[in-house]
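Next up is a structure, given as structure tokens.
Yeah, one chain of the complex is gone here, protein chain that is, but the others are all in their spots.
For chain A:
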Amino acid sequence: MFSAAVRISAAGIRTAVRSRPCFTAPLAVRCYSHAKPETDEEFDARWVTYFSKPDIDAWELRKGMNTLIGYDLVPEPKILDSALRACRRLNDLASAIRILEAVRDKSGPHKDIYPYVIQELQPTLRELGISTPEELGLDKL
């Protein structure tokens, strides 16, 4: 009687296991989300679109910039270009200069990032008339 019980219980265990494939398969298949991680280009495109909104309002600009600076990365020049143009639409020169300051601060010890970003943004800066913080002496105490 005991062996019969063991046989029945073994069958029961097998059927229970079959309905949950992730436990039978080895470690290769885990119960993780199936979403694809966002690529760098998708990330950049998303943020460029965000700042390119024609009727963006001041709150959205602030929220976007503060969120972007919160990420563990230095934003691409094309995102910053979009943000600076958003500042222009909102008639806010001070925020534009602040964004450049924040980018320089975000680069941290990597001193070559900020000059590259400024170099890439030169056409936009000249077109919109935005001075860099260095030109205005804001990087000195």
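Simple rule for what comes next: a contact is a pair of C-beta atoms (placed from the backbone, for glycine too) under 8 Å apart; a residue touches a chain by one contact, two chains touch by 3 or more; residues count from 1.
The rule is short, and it goes like this: contacts and distances are computed from a predicted model.
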**Asked** What does the UniProt entry say the missing chain is called, choosing from "Pyruvate dehydrogenase E1 component subunit alpha", "Large ribosomal subunit protein uL30", "Cytochrome c oxidase subunit 4" or "Anaphase-promoting complex subunit 10"?
**Response** "Cytochrome c oxidase subunit 4"
**Complete:** Note that chain A touches the absent chain at residues 61-62, 65-66, 69-70, 88, 91-95, 97-99, 101-102, 104-105, 128-131, 133, 135-141
